[in-house]
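Below is one structure. I have some questions about it.
A protein chain is absent from this complex, but the other protein chains hold their places.
Now for subunit A:
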Amino acid sequence: MKKKYWSYVLLVLMLAISGALAGCAGKSASNNASSGSQGKENVAQELTYAMTSDVVGLSPILTNDSVSSTVIDQVYETLFVRDPETMEIKPHLAESYETPDDKTWVIKLRKGIKFHDGTDFNAEAVKYTFDKLRDPKTAAPRASLLEPVESVEVKDDYTVVIKTKYPYGPMLAALSHTNASIVSPTADQKQDLMKQPVGTGPFKFVEWVPGDHVTLEKNDDYWQGAPKLEKVTFKVVPEVTTAISMLQTGDVQFIDNIPAEQLSRIESMKNVQLIKKEGTPVYYLGFNMKKKPMNELAFRQAVSYAINKDEYIQQLKGLGVKSNSVIGPKVFGYDESSENVAYTYDPEKAKQLVEEHGYKGITIKMLVANTATHMKMAEIVQAQLKEVGINAEIESMEWGTFLDSARQGKYDITFLSWANLTADGSELFYPNFHSKNMGATNRIFYNNPTFDKLVEESRTAIDPEVRKQKLKEANEFLLKDAAVVVMNHGVVTAAVDQSVKGLEIDPTGQWSLYHVHRE
């Protein structure tokens, strides 16, 4: 009797569970069916993008991280933009510009553009934005972007005059940088743009649930015509494998920055399209120039000869471009003829230099940020150096500690990278290798007056041809001096649901959703 009673209970429980499961399955199946049928008829013009971490904030003035800029780029706009195909800079919120002298930029603005709060975009807004970015009280993380600017003046409602302290060649590149996006002065005085952004872009801010998502909706009054997408959600999904699963089930339709080890999984997914494009980021091995023997050319040459980049790039499964030049093929100032200047893989020469200069058996400290890419790079280079008689001890640390240690020069060799968001060679060389930035962005403590002069000339010349020539000379100087060993140039990636059309990624890895729609 007792047993019978229990078996009834068990039976009822099992029925309840299987019923619940069947209910779930039925519902989800019907969901799929409806989204499937929508595919052929009218797909909702909504898109969810999975981002690896939350945005820091939504003000272009107060943030300087790539995740925040993915949202900022849809809400705000810059005076100039770079054409993702030709890499030429063209006016955007600006209509035209002229340079009456080397230190003056007169910029005419487009008329009839309104911010999302209904106020006019005009010269006052540009002045307000740039003055706030430059004001030391703002403590803007990327105030240095407009460091060469002396003053911003309003000539009339739609003309601004920017005067620089010295002739500044990469001005337009700086003005096309996300951090130089124009904000609504009225909104900035009324509210916190970090939480409630107001720009002129194709999408308007709806809500930000910190740690979870940011939602944008289309700006019907956008000056180039309303975008096709009605609603865009930026969802925080920190784990890349989870983001890919969500892409597979259709919970998100767009992810980017795909790690090499996940490529095969994405390629095997039928509903997903993989986008790859040669990009502007550069990854390099840097020597600590303050220390011996790294400050000896022979040692740096030996290391350069010892490294077989092909072996590393192969591991990237197509997500790395081989180029010996520090300025990459997608960056302003690149010259193909500089490719042959670098010291490339030649283990015999490396061994010879090691023998001749008494480096055999030497042990050096290799500082590495503990990301998958950097660790892989470090392990391969460690093995290659060992073959020529140099022992490298890997010291890996998390990003924050790494940045600090590198800045303080607590290493012998290390791996660094630069996203090159301005896609301009001067803005790669000046922060990374100019002596003025030692201990900050010049983490290898490179200090060479000849090189400094070349970089300054490339920055202060206004004529693009002159700038190119100076950058080529600076690039070749750096390569001959073996100041760095370029490991690879980046490939920017994205994976989208096949219903997503019209997405274009910029070689800098940035993208706009303006032309995107779903079908």
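Following the convention adopted for this analysis, a contact is a pair of C-beta atoms (placed from the backbone, for glycine too) under 8 Å apart; a residue touches a chain by one contact, two chains touch by 3 or more; residues count from 1.
The criterion applied here is as follows: contacts and distances are computed from a predicted model.
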Protein name (UniProt record) of the chain left out of view, among "Carboxypeptidase-like regulatory domain-containing protein", "Peptidase M75 superfamily protein", "PQQ-dependent catabolism-associated beta-propeller protein" or "Nickel import system permease protein NikB": "Nickel import system permease protein NikB"
Residue among A:Thr99, A:Thr119 or A:Gln248 touching the omitted chain: A:Gln248
Selected from A:Leu47, A:Ile61 or A:Ala140 as touching the chain missing from the view: A:Ala140
Residue of A:Glu88, A:Asp221 or A:Glu239 in touch with the missing chain, whole complex considered: A:Glu239
Which residue of A:Arg110, A:Lys351 or A:Arg407 touches the chain not shown here: A:Arg407
Contact footprint on subunit A, counting only the chain that is left out: 2, 21, 24-25, 27-29, 32, 53-54, 56-57, 62, 64-65, 136, 138-144, 147, 192, 194-195, 209-213, 235-239, 241-243, 245-246, 248-249, 251, 397-401, 403-405, 407, 418-419, 421, 431, 437, 439-441
